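Of the protein chains in this complex, one is absent; all others appear in place.
Here is chain A:
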Amino acid sequence: MKTYFNMLLFLILGLVQMDRAHSQDPQWPLHTICNSNKLTVTYRSCVISDPLQDVGVSFLPCPNKLTDPTTVRIAFILRQSITEFYSSIKLFLNGLHVWGVDEPLCLPQFPRFTFCGSRRGEMITFEMLIKSKVDLPLKGDFNLMVHGINQDGFQIACVNATLSFW
């Protein structure tokens, strides 16, 4: 009876350990933002050092052409304060770096965005209307990498997106 109990305990704890190992699978789920004849946009949050965090992104509506106006909405919960916040955006085509911008979004003096100065635990929602002035006939798969860092060097959010133009 004692041996049976110990075996059962061993088995249960083994399963718990397996479950824990499984829950630490280092990849966030793949999200699909747009899925139309013209444009497909999918993204996955990067695996950042602990603690992990997913990011919500949506396009309203999905544009058929670059000149169509669309609102990009981003939402995530802060795990660190952002007195200062710096963003980095990089665009790749077939592995080649084609465009990039590094921009300080929040600086200590004269904060410009609603989320500047937010603290840990707060929900950040950011909306931006984007519209291109020229309709570039883009074809192919683009990789977009976006990440943001706070005043202490913590990576606040990170997203890897794929934009497929047909």
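Methods note: a contact is a pair of C-beta atoms (placed from the backbone, for glycine too) under 8 Å apart; a residue touches a chain by one contact, two chains touch by 3 or more; residues count from 1.
Everything below uses one rule, namely that contacts and distances are computed from a predicted model.
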Exercise. Looking only at the UniProt record of the hidden chain, which name from "NEDD8-activating enzyme E1 catalytic subunit", "Protein DPCD", "Nicastrin" or "Toll-like receptor 4" is the right one?
Worked result: "Toll-like receptor 4"
Exercise. Given the contact definition stated above, which residue among A:Gly121, A:Pro137 or A:Gly153 touches the chain not shown here?
Worked result: A:Gly121
Seminar exercise, completed: Missing-chain contacts on chain A, rising order, are 3, 6-7, 9-10, 13-14, 16-17, 20, 50-51, 71, 77, 79, 110, 112-115, 119-123, 126-129
